[in-house]
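As you look at this complex, bear in mind that one protein chain is not there, while each of the others sits in place.
When the chains are written out, they are named A, B and C in that same order, and each has its own residue count from 1.
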Amino acid sequence: METLSVNKLKEMILYVADQIIESKPLLTELDSAIGDGDHGIGMEKGFLKVKEKISAMNPSENVYDVFTATGRALLMSMGGASGVMFGHFFAAGAKNAEPKTFLNPEDFIALMQKSLNTIKETGKANIGDKTMVDALEPAVQAMKMQGGTSFIDLFRSAESAAKEGAEKTKAYQAKYGRAIFLMERAIGHQDPGATSVWIIFRSLREFVEKFTEGKQAG
Amino acid sequence: METLSVNKLKEMILYVADQIIESKPLLTELDSAIGDGDHGIGMEKGFLKVKEKISAMNPSENVYDVFTATGRALLMSMGGASGVMFGHFFAAGAKNAEPKTFLNPEDFIALMQKSLNTIKETGKANIGDKTMVDALEPAVQAMKMQGGTSFIDLFRSAESAAKEGAEKTKAYQAKYGRAIFLMERAIGHQDPGATSVWIIFRSLREFVEKFTEGKQAG
Amino acid sequence: MKKIINTPEKFITEMLEGIYAAHPDLVKFAGGDLHCLVSTKKIPGKVGIATGGGSGHLPLFLGYVGEGMLDGCSIGDVFQSPSAEQMLAVTKEIDSGAGVLYIYGNYGGDILNFDMAAEMADFEENIHVESVVAGEDVASGAPVKPGAKNTRRGVAGIFFVYKCAGAAAAKMLPLDEVKRVAEKVCENVRTMGVALTPCTVPRVGHPSFELAEDEMEIGMGIHGEPGIRRGKLMPADAIVDEMLNKIIEDLPYQNGDEVAILVNGLGATPLEEQYVMFRRIHQVLSEKGINIFHTYIGEYATSMEMAGASISLLKVDDELKELLRFPADTPFFKQFKY
Partner (left out) sequence: MKKIINTPEKFITEMLEGIYAAHPDLVKFAGGDLHCLVSTKKIPGKVGIATGGGSGHLPLFLGYVGEGMLDGCSIGDVFQSPSAEQMLAVTKEIDSGAGVLYIYGNYGGDILNFDMAAEMADFEENIHVESVVAGEDVASGAPVKPGAKNTRRGVAGIFFVYKCAGAAAAKMLPLDEVKRVAEKVCENVRTMGVALTPCTVPRVGHPSFELAEDEMEIGMGIHGEPGIRRGKLMPADAIVDEMLNKIIEDLPYQNGDEVAILVNGLGATPLEEQYVMFRRIHQVLSEKGINIFHTYIGEYATSMEMAGASISLLKVDDELKELLRFPADTPFFKQFKY
């Protein structure tokens, strides 16, 4: 069974950060249709802070410190409900977790499950409310079904579930965030936060694929 | 040659007041098209005050006191540029006039000429500027052409010149008052102030006609 | 434009009823006429200051009646001069022996009526009345030549005239001194406005002019009087630059001068945008070496729901600075000594 070192994990987070920053135009477009147009900007701002913090992070023997630093950077810098939600995405599951020098797929599933719980508790959103939960909850389910065999399989299943979940949000009316005010007019548009969740899982999968290829090649 | 006593003059002014008050809807309509819609209201307010003041006027031996009281009532109560202008219409020509117990047509022509001068001096408007001057100046000219033979002829000529003058304002762009802001869009609409001038002369003519008929009958 | 009113006919009367109900401690009406608003506080021996003008410009004009500013105001219908009788009633009420100064904007109807009122106050009531007519809109006429008639409209800059003359009167200066201060402010203040949308006089029911969705008009007056240029809406900095340059050239305001600034919203333009404008004003003045003594920002002279703003600059010296610093307490403008 695979594991990820603290350093590898940092690399992975930095890769995710770059992908999110690159997706700014798409996220802006989605949030302009049903929100206030700032989701791309907010995520960019947050993940720039993540890059700064992760690059400057003190040496650590604990993988959960990487998740905590990432979540905290988002939470502190983004603002809005989404700042807190994406903060929890990374940090909530790491809270009080037993320190580990290597992360395995099972650990990751447990972490994401805990994060999802906190997000739902704090934000009160459920499946069908047109939020990031619509992508995250199926992704967590899919990872649990898949089981902790390999990161590549784990992230592939998470990505495809998140993608499907994000696409389904087109059919929903919003119950949280700015899109509420649109009522039925939000229908037909994909939720920006759910889209970000999909981009995160897609980036994780891409990173691990490259990493694995690299290993096979090297 | 005819003359008008102080009492007859009061009656005449009261008759004019009633006619103006009755014309409120027309004046409102005209001012709504090119102004702020209040000319009818302003004239009604002013001539209600005229009725009050003339009815309560101290006995006087001087016909000019009637004109002064009328003009002053308008000037004090109406507000706006038109309050002052219609005030002058009645009062300016009576200023410093030698007291007379009876008014003859020549006196009236002189009075109106003086009023016109003051109106043009104060308001700076000339023929073609889309104001009451466009009705008043031709009316005064017509009365002078007609000469001081009888009030009935005098008022008939004034009325028809004022009417024609008021109609001509349709072709003009405004240079004074609210209609300025409309620029060329004011074209096609008749000036409310000029229309009031016409109504005044029409009422004078009607009053004298009735009075004359009355005399013939009585 | 949608309005929260009952009927256009009752609009101003009901507005005034609201004013008296809301501020019974500060204002009352004279001569049994709601249109004749006076301060509840009358100071024996103080020069009375009266203003007047059409409605639709709140807080102008009546909003500045109170301690340290004005003593009374005659109120016309929307964009309409009040009558001479109304101004006379205000004059009689506020005179306390030291005479009355009229300060109002350069509009035909107002001049005609207030001159008449001044004449009657002088002749019939033996009240000494002096008048100062403010006209500082650089977009509305050629620069004023000494001795010549001022053809410029009076707009938001009149606030500075009220403020300084009001302080001078509160300091118990005599009528000729208060008048001198008012004239000094008039000579040293300049304004320029920009309109983005029209407004609707309730009785008329439709906007007084039209501006396309991507247009603005630089120099438009507060009743919609034509400005100096209609064109495509520009970025805030470019709008400010165009307005400010016209203002600065006019007096002119020069390197080393000290100024008070008024950024005034015309009605629908949010305060946020006025601050974006002020940011640029601050930059430009810094570059030109013109020092900012004090800044006023907000709605000081509106055109109901018109979108747009105006900028006024007042060149100050020690006397005007002292008068600007003086406290004021009115329904709409309050200032601690600073």
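Some points to look at:
Here is the rule we go by: a contact is a pair of C-beta atoms (placed from the backbone, for glycine too) under 8 Å apart; a residue touches a chain by one contact, two chains touch by 3 or more.
Note that the structure is predicted; figures quoted are calculated from it, not measured.
Taking every chain of the complex into account, the omitted one touches A, C. Here one chain is not drawn; of A:50, A:75 or A:162, the residue touching it is A:75. Checked against the hidden chain, the listed residues A:93, A:123, A:138 or A:165 yield one contact partner: A:123. One chain is missing from the display, and on chain C it is touched by residues 1-7, 11-12, 14-19, 21-23, 25, 55-56, 58-59, 63, 194, 196-197, 213-214, 216, 233, 235-237, 239, 267-279, 282, 295, 297-299, 302, 304-305, 307, 309, 329, 332, 334-336, 338. Listed for chain A, the residues touching the missing chain in the whole complex are 32, 35-38, 41-42, 75-85, 87, 122-123, 176-178, 180-183.
Note that only the chains that are shown with their structure count from here on.
Between the chains B-C lie more C-beta contact pairs than between any other two chains.
For the pair chain A and chain B, the distance between mean C-alpha positions equals 82 Å. Between the CA-based centres of chain B and chain C the separation comes to 34 Å, rounded to the whole angstrom. In this assembly, the C-alpha centroid of chain A lies 56 Å from the C-alpha centroid of chain C. Among all residues of chain A, none touch two or more other chains.
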